[in-house]
Each structure stands twice: as C-alpha cells, then as structure tokens.
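Sending over a structure as structure tokens; questions will come in a sec.
Complex shown without one protein chain; remaining protein chains in place.
The chains carry the letters A, B and C, assigned in the order they are written, with residues numbered from 1 in each.
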Amino acid sequence: MALENPLLPYIATITKVIDETPDVKTFQMVFDDPEVFNVFKQKPGQVAQISIFGVGEATISITSSPTRTGLLEFSIKKVGRLTSVIHQMEPGMKVGIRGPYGNNFPYEMMKGKDLLFIGGGIGLAPLRSLIDFVLAPENRQDYGKVEILYGARSAADLCFKYDLFDNWPKMPDTQVYVTIDRPEEGWDGHVGFVPAYLEEINPNPANKVTITCGPPIMIKFVLQALEKMGYSEDQVVTTLELKMKCGIGKCGRCNIGSKFVCVDGPVFTLRELKKLPPEF
Amino acid sequence: MKRLFEFIGFEPGRFHARWISGSEAQKVVETAKKVTEEVRALGPNKKMRDDRC
Amino acid sequence: MRKGYILKDKLFPWLEAIRAKYPLIAPVQEDGLSLFKEVEKVSDIVLDYGITRMPPKDLFFPQTEKMFRIKNKNNMAVELETPEKITDEQVLFGVHSCDLKSILALDPVFTTRFPDRYYQERRDKTYVIGLSCQKALPTCFCTAYGITPTAYEGADLHLTELGDKYLVEVVTERGERLVAAVPGVVFEGTESLEAEKEKLTAKVAAEIKPVDITGVKEVLDANFELPLWEKWAQKCLGCGICTYVCPTCHCFDINDFNRGDGVGERFRCWDSCMFSDFTRMAGGHNPRPSKKERVRNRFMHKLKYHLDRYNLVGCVGCGRCVQRCPENIDIRAIISDIKGGV
Partner (left out) sequence: MLKEKIKSTVSSLLENKQVDFVIGYGAGSDAGTVRPTFVKAVEEVQELIWSPFAVNNLAKYVMDHLYENIKIGVIVKGCDSRSVVRLVQDKVFPRENFYVIGVPCKGILDKNKVARDFDLSGEFVDFVEQGDNVVVKTTKGDITIPREKYLMDKCYRCETPTPVVYDVLLGEEIAPFRRDNYEDVKNLESLSVEEKSKYWDKQFEKCIRCYACRNVCSACNCRDCVFDMAEPNWVGKAANLSENTAFHLIRAWHVAGRCVDCGECSRVCPMGIPVNTLNRKLIKDMKELFSVETPGKNPEQGAVLGSFRTDDPEEFM
C-alpha cells in the first residue's frame, strides 16, 4: 500500500518489553492512531523500519503473526547504535514504525504441505511470524505437520522460550527440536550445531517445505545438508538480512545484483538465491 | 588549534587553551573570568552555526 | 511537437522574463567551476559551459534534504512536522542531452513503487529547458548509449543554437505551459533550422571518441567474476567522487540530526556504494567487504543492474567520473575490458 510519504513513520508506543536472552528483547508496539492498523497490513516474513526519533532507524523483521491483530512485535538483538538505545526503552515510550516492507513467506504455496522451520539465534524472529500464522486456529487446517528445529549458543541464548517449550509443543501435529552449541550444566536437551542436528533428524523431503533463517554460516551448512537429503531448490525457503535504509528500493544499499532485498526480498527460495550473485 | 581556528576566520579570543594544574584554583577562576569577558565582548559566534530546525 | 525559434539576441531577455516569474537555475561559472545555480542576473549564465562540475540531480534529489522536523520529549511524546511544500515552481535551464537522459533514468527509481514525495514534487514543479551541445569534450561518450548530443528527451523545452537563432522544441505539455506563461518563442518557419540541427548533431557526434557497448550487458549477465574487477579496484581509492558527480547515482543515507534538546530533523543525504561502510551491518558483516566488490557493484549498476530493473541505461556518457577520478579509472576503458572479457 502506497503511503502519501513512505519515508514518514507512524508513531507507536511500546506496550511491553520481554527479555528473551541477555542481548535480545522483544518489544510489543501499538500504533498511537489505531486506524493505522487498517493500512499497515503485514504478511508473515515482512520487515519494518523502527525509528527512535533523534537517533535514527533500523530494519527489523516483524516477529508477530498478522493473525495477532492490534499489536506488532519486534525481537531486537543489541548489535549496533540504534538497537542499543532501544534496549534501554521501556513501556510507554514512543517510537516510529514504517512499512511493512519486502515480500513475504510464500504461505499460499505452502498450503497442504508439511513445514520444517530451521532457525538459529535471532533468526527465529522472522520465522516466528510464519509459525504463529500457520499454527493459528483459522489457518492450521491448511498446513500439514509443523516441525521446528532451533538452536542457539547456550540455553540462555534461546529466544522465545515460552513458545519453544510451552506454546508450540502443545499445538496439534507440531514437533519442536531445540539444541544448544555446547553442553552446559542444567541442560538435558540436545547439544550440537543446528546443521548436524538436522542431519540426525533427517526429515523426509516428501511434500515438505523448509524455511530457514539464522547466521550466514548456519544457513550455508543447513542448505548443504538439505540438498544432501534430497530437498529440491524450490522446497527450501530462506530470508536474508542486509543493511537497509529506505526500505523502498531507492537508497541503493541492499542490492544483490539487480535485486533489492527490501522490495524483492528478503524471502528467497534456494532456486532464486542461486541465481543471485554471491554478495550477501 | 588556535592558529588554525583563526586562519579560517574565527576571531582571535574566541578560542583559548590554558594549562592549569589541579592545584591552581585561582588560575581556573581568573581564566574563566577572562575567557568569559573576551567572548562576551565578541558577541555570539556566527561561524559554524548549525541553524537547522 | 511544436517547434519555434528565438532570435539569438532575444535569448537573454526571454530568460530574464522567465527569471522574473520563477527561480531560474542555470549554468554559471563560479570560482573556476561551472555549476547549476540559481541566477540573480541572466548575464551570469554561461552558455558554452562544456559540462557542469556537478550534475543537475541535486535539483530533484538534493545532496542533503530535510524530510521532517522532530520534536521528541524524552521519547514520551513525539511530534513530526513534514514540510507543507517542498519547492516552488522553478526553471532549470541549459541542460545537455546526457544530463536530460539522466533525469529520465532517475525518474523510475523515485516515482514508481512507493513514490518519493520529495523527488516527485521537485520534479513536478521544475520546468526543464535543454540545450544542445555545440561541441564535444574529450571525455564525452553519450553516443555510446544512443544519445545524440542534441537530443531533447527529458526536457520540457529544448533549445539548439543555430546561427542567429535558437531552435525551440516544445517537448512536453509542461513545456507548452512555460511557453504560454513566458512569451518570446516565435512559432513559424523552423524547417531550415531543423535541417541545420541535423547537421550540428552529426558534427558534434563525429567529435566524440567512439565507444561501443554492444555485448557488454551480455558479458556481465554471464559473468559476475571477471579479472578486470580486481585490476581496476586496486587503483581505486574508495572515495565517493564518481558517485557524487554521476548524474544517475541515487544512493542515499537517512540520519537524524539532534539539537540536543529533543528537537531535530530527519534528513537524507547522498551516500556512496564506494564507501567501505556503505553495506557494513551493525553486527560487522559486510557483503561487499573489499574494493573489488564495491567497484564491481558501481560499474554493474551503470552497465547492467539499472537496465535489468528499469530497462534504462545507468550511464549516460557525461564523462564526469572520467574527468574527476583521482586515479583515472575510466569507464570507457572498463567497457573495453569487459568486451574483451578480461
């Protein structure tokens, strides 16, 4: 939807801050003008530009599913200037949001299929918008079995613990696999890197789509593992993260070859990805 | 620094640099007074003003 | 298209009549540089300026542009004020064919898919008057892209000096409006001028050192890796000259200026894909980590990516980057290397 001025953010208020890990917080936000929710219609996998006024903007994926109306959630890892400032913000404070930008996970194409989500670290945040979308009661019958494979460096670094250990495992026909990189005291779950765990589980590619997001090195080995297991390039969907500024295909920063990640991405199938120059 | 400031057109007296030890309280006071007086006499600085907003 | 003429000695009075009505931006000579500047006296306008140091894109996409004013009270209350009006109607005079074409190359970037309000308003409110070249510079190579040195595409009105007259071509409806608003163009008997213009076109085109771009796009389509990128990148200093003097480069950054008391503004300013931090992410990852990737990106944008996206050339052969590159990285030589596949 075209705004009159796409570079002007909507003002929103932080309503809740959830500590996910030592360096990740999830922010619930609500537009100050409730009418904005009628025009800001995000689809799973899209991103938004979050403003802190006087500081700047950062591109953050929308982690809440569109099926949860009346709020938006953003899980933000403290890595840079803006994210450090937002980590100090509290409920009641004002931010700006513009978007939604980019394409979305191909949830129509996924209908009738089993879904395998593979995430690492903060990479679960964009996947979560689609997980909650397909697990929502109104959509659940459209999709087959849902498997979620997720890993982080340590137990403390696992995002969305309430979903991983509580909400999602309770859902019908849903399986959650969690792993951490190194053994640690008090952890009786799986230990090892995500790609290795994936090969252990060895999920059958028949009628399945995998959706993966995580650090570049994880994605690289996950893609290799999936190809080895016989997944076709169309069965593998990933979402990329590049530095963005405008979000609207003009500022020239997030291009990979002729494609702009902010409008042509961030979601690509492995087939599309292989057509792009290796510059991401 | 002072010399380059003046080279690009800041008024002499707009910028001061003084070496003052922590024990020289009197010198701090005197210097602050002198700098304030000199700068006040020069009036508001016009160079390098960022008049945005 | 309507055609008319202005007698040569009536040109400046006509421009003065325009200037009396609108801000007039035209090539002037200032401190040894020719630049498009708002003129106070039409006599300051330089007609045989060769090429301006900076392209006219600044008129539509200023180097630094305030987007909105911010009043932020400790993040508890925020007010944003967008400017009511971005610009008044203005006239840009004296744009050569390469630069005219570059405006057309920028248009789809800013006006399609999420139209950019700032660019759009400046574009809508600017009458562009083109001016044919009378001679070519050693760095000119517009003809490589099928642009003729007298082409009017991109102008609203286009002028060509021919003997004691200027041929006036009214290219767009906006041009018609300007002609109606400022009388002075005589609409009769231009046949001989048109024939003269053809001769001028051939004369100037013949002065241009030929550059052949056939096959360049195909080589780039097929090869992302070519040894030439490393060869040229090692000469590159990584400054932003080529991108800032380029009429079709449109990269920008968005930043906030903060006065300190919560009042500030959000502005955008030109940025350059040649800068090392351009694509560096907050976490440190950089998809274009070395000069090789950055140099490749710039020339791929000029010769391939812009064509892929908008079916328009990303280079118009103005030669500014050739003139200004401190280390003589010459896109014409790169084109020839690409053709040679080296």
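Going forward, contacts are C-beta pairs under 8 Å (C-beta built on N, C-alpha and C of every residue); 3 or more make two chains touch, one makes a residue touch a chain.
Worth saying up front: this structure is predicted, and the values here are computed from it rather than measured.
Peer 1: Name, in rising order, the residues on subunit B that touch the hidden chain in the full complex.
Peer 2: 1-12, 17-19, 47-50, 52
Peer 1: For subunit C, which residues reach the chain that was dropped from this view?
Peer 2: 31-33, 53-54, 63-64, 138-139, 231, 234-235, 237-241, 243-245, 253, 255, 257, 267, 269-272, 275-277, 291, 322, 324, 326-330, 332-333
Simple rule for what comes next: only the chains that are shown with their structure count from here on.
Peer 1: Cα centroid separation between subunit A and subunit C, in whole Å?
Peer 2: 39
Peer 1: In whole angstrom, how far does the Cα centroid of subunit B sit from the Cα centroid of subunit C?
Peer 2: 44
Peer 1: At what distance in angstrom does the C-alpha mean of subunit B lie from that of subunit A?
Peer 2: 53
Peer 1: By the touch rule stated above, which residues of subunit A touch at least two different other chains?
Peer 2: Counting only residues that touch two or more other chains, subunit A contributes none.
Peer 1: If a residue has to touch 2 or more other chains to count, which residues of subunit C qualify?
Peer 2: 264
Peer 1: Touching residues of subunit C toward subunit B in the complex: what are they?
Peer 2: It comes out as residues 66, 69, 257, 259, 263-265, 267.
Peer 1: In their shared complex, at which residues does subunit A touch subunit C?
Peer 2: 2-9, 11, 51-58, 77, 79-83, 89, 92-96, 216, 241-243, 245-246, 248-258, 263, 277-280
Peer 1: Inside the complex, what are the residues of subunit C that reach subunit A?
Peer 2: Within the complex, subunit C touches subunit A at residues 67-68, 70, 72, 75-78, 80, 82, 109-110, 113-118, 224, 249-256, 258, 262, 264, 266, 268, 271, 273, 278-283, 285, 287-288, 293, 297, 300-301, 304-305, 308-309.
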